[in-house]
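Removed from the display is one protein chain of the complex; every other protein chain stays in position.
Going by the order they are written in, the chains are A, B and C; count residues from 1 in each one.
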Amino acid sequence: MSTKKLKMGMIGGGKNAFIGAVHRMAAGIDGHIELCCGALSADPIVAKESGLLLGLPKDRSYGSYQEMILEESKRPAQERMDFVSIVTPNFAHFEPAMMALDHGFHVVLEKPMTLTLEQARLLQEKVEETGLTLCVTYTYSAYPMVKQARQLVKEGRLGPIRKIMVEYPQGWLSKLIENGLSLAFWRTDPEKSGKSGCMGDIGTHAAHLAEYISGLKITKMCADLQTFVDGRKLEDDGNILLRFENGATGVLSASQVAAGEENALKIRVYGEEGGLEWNQQDANTLIVKPVDQPTQLFRAGQPYLSPLAQHNVRLPAGHPEGYIEAFANIYRNFATTLLASMQGKVPTEEETDFPTVTDSVRGMKFLETVLASAASEQKWTDFLR
Amino acid sequence: MSTKKLKMGMIGGGKNAFIGAVHRMAAGIDGHIELCCGALSADPIVAKESGLLLGLPKDRSYGSYQEMILEESKRPAQERMDFVSIVTPNFAHFEPAMMALDHGFHVVLEKPMTLTLEQARLLQEKVEETGLTLCVTYTYSAYPMVKQARQLVKEGRLGPIRKIMVEYPQGWLSKLIENGLSLAFWRTDPEKSGKSGCMGDIGTHAAHLAEYISGLKITKMCADLQTFVDGRKLEDDGNILLRFENGATGVLSASQVAAGEENALKIRVYGEEGGLEWNQQDANTLIVKPVDQPTQLFRAGQPYLSPLAQHNVRLPAGHPEGYIEAFANIYRNFATTLLASMQGKVPTEEETDFPTVTDSVRGMKFLETVLASAASEQKWTDFLR
Amino acid sequence: MSTKKLKMGMIGGGKNAFIGAVHRMAAGIDGHIELCCGALSADPIVAKESGLLLGLPKDRSYGSYQEMILEESKRPAQERMDFVSIVTPNFAHFEPAMMALDHGFHVVLEKPMTLTLEQARLLQEKVEETGLTLCVTYTYSAYPMVKQARQLVKEGRLGPIRKIMVEYPQGWLSKLIENGLSLAFWRTDPEKSGKSGCMGDIGTHAAHLAEYISGLKITKMCADLQTFVDGRKLEDDGNILLRFENGATGVLSASQVAAGEENALKIRVYGEEGGLEWNQQDANTLIVKPVDQPTQLFRAGQPYLSPLAQHNVRLPAGHPEGYIEAFANIYRNFATTLLASMQGKVPTEEETDFPTVTDSVRGMKFLETVLASAASEQKWTDFLR
Partner (left out) sequence: MSTKKLKMGMIGGGKNAFIGAVHRMAAGIDGHIELCCGALSADPIVAKESGLLLGLPKDRSYGSYQEMILEESKRPAQERMDFVSIVTPNFAHFEPAMMALDHGFHVVLEKPMTLTLEQARLLQEKVEETGLTLCVTYTYSAYPMVKQARQLVKEGRLGPIRKIMVEYPQGWLSKLIENGLSLAFWRTDPEKSGKSGCMGDIGTHAAHLAEYISGLKITKMCADLQTFVDGRKLEDDGNILLRFENGATGVLSASQVAAGEENALKIRVYGEEGGLEWNQQDANTLIVKPVDQPTQLFRAGQPYLSPLAQHNVRLPAGHPEGYIEAFANIYRNFATTLLASMQGKVPTEEETDFPTVTDSVRGMKFLETVLASAASEQKWTDFLR
């Protein structure tokens, strides 16, 4: 608890926008952040209306992100926004992020980071140049039991890792619904979403999760992408063989046409001494399978968890926390890290554990490698450096 | 979304208080409520410090609830708090609630409502007299899949109800921990908690859930209470045979010494045509078992749910919502109902679906009946009228 | 493996009889027993036809159990049957069992043992007098993970036991189907089934399981029985509060109108140091919940199980064994115990672990107590001595 709150300006996320509302709930839940201004739509009229509906002051309901960044820069330091949260479709990430950094504002960004790796690298350079923080919302790595999984691997509880199976089946794009549903519309349009569909939208989450938990980098892959629904412009399914830096093998499978599935992200990691399993839809349980002993169910909120996991839990065991809380963990860690810096303190290791520009650039490289491998007739394609 | 926010004053919930923080997260998540003032501790110094830590203005961090209610009453209508949220231990519910109602403020109250049924009845009279709203946080009935369960029963999908099994096993009081843990301390002290322990703390939730889902009232019961831990002052376990108004039978079992359990509230309802099952720890699934057909898994966020369930969901299927979100449903429905009234509108049926003074008085009667039955050598004791 | 096989004569279980076929599969699976003769129906013609269909020699397909027992008695010792397996409806248990014992044959009997406690006591006296073995098929206690549960309790892994929750919901009698289905017909007819319906058919299993796992005897109870289906002659549902010899509390709930349930026998036992849970429908898993540690999943076929559990498993972990195998464990232990005796050896502790006349008489007392309690207006009724 702290009196000082971080001030957030939001770009995108106006009326009827889904993910913007999630960002606001996530940013608001822990009391470290307050929404102080917004440029909530590309349409200035909608943007201003949306601001009023959210209770923003009239003069801080901006008609465009450019206006917001410029006007906020002019305010006294104590008053102006501290960071922007960019919740627009992928194609509208790069310019506002760059402009915000250029004007001294930290950035929270949705993934995938940009339309192209080139843009991602430019942002990375800008971040390094300015010393500002760019946070990317790889939400799934922020669940407490994912933190616990990472910790168990790090401590060697599974022994050297041999095999990683990560899958992300969804079924919501089983039919051609993109014309009726804005959520689906831009995600399946290469101009708005980038060169990959399913892999950009959810495959990147799976790849980040695998590397985050295992602490291992993917070194090469063999990708098979498909577009199953007639008339769709981007791939809606893909299976990828993986190899990791220590020789571990793996499979990443993602689909948006796995009919009947909801959001069934799941990962299994096997080492010489045991395995672990985590399912996003049963997020508060981590299944640990030591060789020759009973399988164990680690549960969120229990006192036996690691400090890293404990830090990302709000409630006692048996009181389920979900997606919004995981999302909020990213915002909270981002905020407490920045607040500590502002107050000349050193943030804790637990606080600084959130995905940054490094993760998001790596996500872009993952996508480039996937596309290259999918286009190749060779079995293996090296992960882009 | 609406510009007007409801202003909340909080009583209790200062530094290190657990449930107060949950109330603030729940009240804050949906953007309809803002914390404007607080009397956050019985100790005036702690109260004021806690207020500052939460970022409250100095002049609205009050040293006592009496001061807060009096001072807020003097503020202009547009500025003063709209309601108080009382998150103190049970013994400190009655007076602040009564005083708040007397001064024209709506009230949100934790359960059980008061120490005695007499106090509960006095509050009920005051509510009726003033026309104000008293909301009680029977959190579990606010989960979307519980709403769906109620709806299915109401529509007759299970046929006439025959049997209701509700259980609430916890294990956190398996040992005598009350001296070291404030949470446990007051809950096991009759002066602070009331005449019942386990039944007051969690049995009431189970009873409310059974009546809420089934739409049936308990008419008689046969209770067997136990205090298993040496040195404990209130019962920590109980099993109750139930009979409902339509002749349905049932069992309510609650325990705080069910070692190894977390917060495993579970209900099953059986009718002539099928059964249903809901587990709080897997809150986003409702299991429906029609006779002679495959069992069905209804899931939160799915378009096929009833409007009542849909109204209480924020995210698409597969993005788990948890305890805080259920809690938030009560605050949101309470808030939007009040905001509608303030604006001269009629709130929707979905908005008015939150537990009120009627539910909380019934909860007190349940506890009185349990204690009477436990003390009786007769098999059946009628539910107190 | 042993050359000597035990010779079984079957009473009942002819064409279209369900449970007789289960007994034959169970008796045959492990190679210790061979069916040598039968009186497979009360109708001599059907009896003989059934014998031929099973490949029995014509002269050992008897027309009545009386004939079988008499004729087999006259055969040379090496050739004649060693025991009878009685798989008739309840009302036809007593006479053949008594006659078999009188003629020196061991007996395997279905539960409940007899129509009345008086008959049960007569059989018990006869068993004691003759030194023969009467085995009763409380099948559920023969699952390997139930053995493991018993062992864990015995070793004190849960600490002193406080609470036992056992439930047996079925839904197959949700409608009045007795006129069309012979299985349902005799089970709901007091003349054929005895004075209790649901409790006799499945409640006795639940009671036996609770006492078997916990090693504790029920000392008193408070029963509430119901007949939900119009026109049914025996109760089809019941809930019972339990007290055990050490002061532990409990609930036994059984139903045959729990619509949508299959055969969902489940038990939970809680002690001071942890709890355990076993579900018959997921029979190969035992859930163990030590206080303050991760929940553990013990699995059939794993090397870490106790010798008692291991003895009752045939396959490596992950190769599910089911109901027939559990049933077969009783037959195998019965057979190897008898074979050891015949060969002058002492059977192992694991081999002698099967339910005998003591268990079946206790089952009859349980039923008498349930009926007395259900008829009483007093809360508690002592378990019949």
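As a convention for this text, a contact is a pair of C-beta atoms (placed from the backbone, for glycine too) under 8 Å apart; a residue touches a chain by one contact, two chains touch by 3 or more.
Keep in mind it's a predicted model, so treat the numbers as computed, not measured.
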Contact partner of the left-out chain, one of C:156, C:307 or C:322: C:322
Among A:295, A:312 or A:360, residue touching the chain not depicted: A:295
Contact with the hidden chain (one of A:63, A:171, A:197 or A:363): A:171
Residue among A:219, A:249 or A:310 touching the omitted chain: A:249
Residue numbers in chain B that touch the chain omitted from display: 288, 292-299, 302-304
Residues of chain C (touch criterion as defined above) contacting the omitted chain: 1-3, 5, 15, 18, 21-22, 24-25, 28-31, 52-55, 170, 172, 261-264, 280-284, 299, 301, 314-325
In chain A, positions touching the absent partner: 158-159, 162-163, 165, 167, 169, 171, 174-175, 222, 224, 226, 228, 237, 239, 241, 243, 249-251, 253, 255, 257-261, 268, 270-275, 288-291, 295, 376-380
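Operating definition for what follows: only the chains that are shown with their structure count from here on.
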Farthest chain (mean CA position) relative to chain A: C
Chain centre separation in whole Å, for chain B relative to chain A (CA means): 34
Approximate Å spacing (C-alpha centroids) for the pair chain B, chain C: 44
Overlap residues in chain B, where contacts from two or more other chains coincide: 261
